[in-house]
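What you see is the complex with one protein chain gone and the rest in place.
As written, the chains take the letters A and B, and residue 1 is the first residue of each chain.
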Amino acid sequence: MTSFKSGGKISFLSQWQINELSRHFTEPDRTAMPHELAIKLKINYSDALTIISLLETEGLSNNLLLIYHNCQEAPVDTLPFGAGFPNLPWKCPNCEVIVEDGRELSYDLMAKAPEPIEFF
Amino acid sequence: MTYVKQPRMWFSFKLGNHEKLPKLGQSETLLTEYCEDGWYGPINDKVEEKAYYIRTHTASYYTRTTTQDGEKVEALRIRWSPIVEVSKKYIAISWNGFSSNNLEDEGKAEITNASQFPFWKHIGSFFDELNKHLGGKWEHSELHKLILSDLWNKYINYSDTDFKYYWRHLRIRAEAAGVALNAHSSGMAEVDIRGIQALSHQLAKSALESIELLEDKGKLSLVENAIIRTLIHEWGAKSYEFSLEKEEIFKEDSSDNESKKRKPEKIFRAHCYFGLKQDSKVQDSLQHLKCYSQYGNNLDALNFLLKELNSED
Partner (left out) sequence: MLSQEELVEQVLGALEKLDRDDPATDKLASYLYVADKQLSKFIDDLNQTLDEIQKGKKTDSKIQSKRILAGKLLEQIAYLSFRGLKGVSSLKSFQSAGPQYDLLITGDNQNWITICKLLYLNTESRDIVIEAKAKESKIQDKDFARLCNIMELNLSGSGLGVFFTLNGATGFPKDSSQRQRSLRDAKLRQVLFNAKTGKMIIVFDKEDILSLAKNGCLINLITRKIRDLSENTGLPLVPITLEEVDLPEHLKALHESP
């Protein structure tokens, strides 16, 4: 089953970029982080972030805030998108250190699309 | 006894035997005084036929404090206490890590950034000291063979009558042909349920797409697995992390009529440093494992490995 996304809100994208978006989401269970889309579509991070946010409000994806700690390169935890940053003090589930200084943490976003999406 | 049996994040083990268990310092005094660095024990566990020793080591943590007289650099003492578990068949040292820093040279009182305490520089010498004290003859097992060959062949895509086993590749650090490779998956199911397999899947897909063979799903699976094998087995693995879980197989005649899926049972997860680069300045000089509390930390991990090693004999 393929879902559709109207092009109205992403009118700042060219046709080529819209095609590339569709190509990224041809399979089910695709994920996308803003920097991934930024590279593929040759746009900047904040525009990619706009697209990812719109996907969720259209009901096409479930988005997550990824939380990184300096104890490892891969993310250590997630929060649902739209719930703000983690409240401090916060315990890192990977190394179990209690983080009091927000500067120890970094973040990114990820969209998970359960169904393929066609953009037009 | 409770203290030494607490789970810890890191451990390293060797197989073998020892001659004696000499008294090496009163362990009770560790609870009441700040003692000198050295060996303390043994603490005997008669039930399980094991003995424990504690090795204390002082590390410094420098902080800059501002007082009325101006800024000064203070050195705080951190006592690091790895625990040694000795049995008839093996010896295992376990510890928790921490951050430490250093003073820059030239006495300028510049503090370096905090980084992981380099425990790998010390654990090796602790093993040597124990050799002398206990008259031990121990050798590291061939961890890379155990994990990448024996357990790999046994558990990947394996099911028995009651359980289906799930092996997830989570991290590989490897180096060959002048190329260092580091693929790291977060291990969180919400983010990537397939671990590094997600990467090999995409590589396989792109490769087959380029020669227009993508339609054949069977080929995709074969190529995907071949790529994963190459990444892990054939690129000079220095360390590797995986998780193993098992799930009860739903039986038709089971009296349990609930349709809810049972949560898989966690068996093992550890980041295994194979210790094959003896002259490395980083962790690769020591064979050791980093464990996870949800998988029982060092206690369950060690038990699992010992059980598997025994079943080989």
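As a working rule, a contact is a pair of C-beta atoms (placed from the backbone, for glycine too) under 8 Å apart; a residue touches a chain by one contact, two chains touch by 3 or more.
None of the values given here were measured: they were computed from a predicted structure.
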Which displayed chains the unshown chain touches: A
Touching the absent chain when the full complex is considered, from A:Leu21, A:Leu49 or A:Ile117: A:Leu49
Contact footprint on subunit A, counting only the chain that is left out: 9, 12, 34, 44-47, 49-50, 53-54, 56-57, 63, 66, 68, 75, 81-88, 100, 102-103, 105-108
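The rule we apply is simple: only the chains that are shown with their structure count from here on.
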Centre-of-Cα separation between subunit B and subunit A, whole angstrom: 31
Contacting residues of subunit B [partner subunit A, same complex]: 9, 171, 182, 184-188, 190-192, 293
In the complex with subunit B, residue positions of subunit A that touch it: 31, 64, 66, 72-78, 95-96, 110
